[in-house]
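Removed: one protein chain of the complex. Kept in place: all other protein chains.
Our next item is subunit A:
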Amino acid sequence: MRDTITSLRYRYWPDHLLGEILSKRWTETAIPVILLLIVGFAFSRSIDNFLSPASLADTARQAGEIGFIALGLALVVIVGGIDLSVGSIFALTDFCALFLLDVAGWPVPAVVIATLLCGALLGAVNGILVGYLRLRAFITTLITLIIYRSAYDLLIQRYSNAIASAFPDIPSWDFIGSGSVLGIPTVALAYIVIAIFGHIFMTRLRPGWHITAIGGSRRSAYNSGIPVRRTIALCYVASGALTSVGALFFASRLGTVGGDIGVGLEVIVLTATVLGGITLGGGKGSVAKSAVGVLIVLLITNGLTTMNARGGVNRMALAGILLVAAMIDIRWQKNRTRIISKVYVAPTYHELPPPPPTEIGQGGPFEQNDKLRDVEAIGLGRIEAPEDVILDRHDNLYAGSRHGDIMRFLAPDYQKMEVFAHIGGQPLGMAFDREDNLYVCIGGMGLYRIKPDRTVEKATDETNRSLRSVNDDSRLRLADDLDITDDGLIFFSEATVRYEMDEWPIDGLEARGNGRIICYDTKTGTTRTELRGLKFPNGICVASDGQSILFAETFGCSIKRYWFAGPKKGAVEVVMDNLPGYPDNINLSSDGNYWLALVGMRSPSLDLAWKMPGFRRRMAKRVPVDEWLFPNINTGCVVKFNEQGRILESFWDLHGENHPMITSMREHRGYLYLGGILNNRIGRYKLDNADPNFVQYDKRWGKQS
């Protein structure tokens, strides 16, 4: 009863989603967006007309102006600095625009250009000080803040009357300030254009990547040849220029040079930046975050002003939000990977009946023996990690190696070893097609093809993305084993979509169906997912009927059959279940039956733990990884089974002396060749009563020269 409840709870509650959502990069933008919605909703309920068109247009104008400044600050923060002088630059460039227009009488285009130049110049001072002289950004811009501000104060003492008494009537100037296109204020429109460009700039263009790289690690950026000082300096120039854009719109809208223009603006913009989720210290941030931050801050300040809060309350609110946002951001950035790794592992309920006996004297098909004691070792100490072994029509022996190579042992004595092809990832399952192309599943890379002339080609590394998956499962993470049908369809297994190759035991700990079987069509070059939700699908073998494949589910401890053609097309049927060990590769045998490798035997402790998902989750959270339960893969065996799923024979090496672990086996001309992913050798075992002329290709596709 209790087990039933547990099994239902773990079957239907999506535990794995939390970790997957948290590890998505968009969560860091989603949180400020949710906050924005909450703030907007709260104020629209408590204040009348908060969302009326007039109010919205007004907010949009302010948001546009502040948004430009926030974009500049975002750039500077992403590159790893900070710019507190934006408020004073804003005031100075506002003055510059109005002075040139009202007092000097320049035409509007010239005013615009001069103001932008002025802003860029003021930013350049910061840029030179922080970028080239490498001063501390915070203190330096705090000083330029005061210098620029006092310069502004001196200037308005002399010219404020002249500016205040001028009433320029220039349509283009008014259009900048208060015009709108299709109901959208000019400034908002300009902001949207610049923001879209900024997004492309940061995510798609080289300088944007340079900026992010410098913010992420200044020294690494320098070592990889990025002009660090110049880039930093240019970011401050851009910040100054963008601030002057905001000031330009502000000047054309209000046309005043009051004493408190831009005072405290840096705190508003900084709050917006941090609240949007742009990390102080650099390396992370986006245009969208900046925009969301500006909107939240504006809604809050405008809302508080509408509610007639005193000046101090506004100040406190901003400072409080700033602190809390900065704190959350700093703690999150520091602990992000740890938190995700703690919640990512989501074990589920997995029940297996007691396994069949394997001890000597207990009888049964799995009874241990010492047949593999006499295995002969090929390439002892010269090859590492041959997960799969295969022989070609000319009796040469191929095996993958940990170094990313396919090794070839030449017939007849297999003493001479050569690198057949270099791929770069760990080769797992292998299969030859009719034209003697060698298809290999490469962990972490996908399905690759090696032609007889040794050229390496990628066959496929992606499949259709499933709509309901949070993790992007379109890329192949752990292609494991494959077989090729008579029609040139390649069925291959992907063991897990949630873990990388080196984390495969964690997938076993989770015991969730994370694997799938994918079909690659060699004729059309298309890839599609055939079956999902399998518990670590591993070995694949095309069955004798040519209409179905047999596949092993390692942590499901079962062999299943999947019909890809014929009357039962699409059906899945269990061939064997409750195996005493973890099944790995399946291959044809000369008498029409199948060979199966059991990579390790089940243990009572893991069987019990599989029924206790809560226990495994606590283990994953509280115990270091190297002390987690680990499936046993030290002892295993090779068994032969028939079409009906009956075990015919088993082969063991009791003391693990000659051939410790087995992940694959291949019968060829009366011998059984054995591979093991943790081994430094390939085993060769002389089979009794086997067809000494058996070559699987000849049997399936007829003899070729």
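Assume a contact is a pair of C-beta atoms (placed from the backbone, for glycine too) under 8 Å apart; a residue touches a chain by one contact, two chains touch by 3 or more; residues count from 1.
Methods note: contacts and distances are computed from a predicted model.
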Per UniProt, the name of the complex member that is left out, chosen from "Ferredoxin--NADP reductase", "ABC transporter permease", "Carrier domain-containing protein" or "Response regulator": "ABC transporter permease"
Option touching the unshown chain, where A:V103, A:I139 or A:A162 are the choices: A:I139
Option from A:L36, A:A60, A:V108 or A:L129 whose C-beta touches the chain left out: A:L129
Chain not shown: contacting residue from A:R310, A:H394, A:K523 or A:R622: A:R310
Option from A:R331, A:K569 or A:K703 whose C-beta touches the chain left out: A:R331
Candidates A:D48, A:D153 or A:D698 - the one touching the absent chain: A:D153
Residue of A:G40, A:G179, A:P227 or A:G281 in touch with the missing chain, whole complex considered: A:G281
For subunit A, the residues touching the chain missing from this view: 80-82, 129, 133-140, 142-144, 146-147, 149-151, 153-154, 157, 217-219, 267, 280-282, 309-320, 322-323, 326-327, 330-331, 334
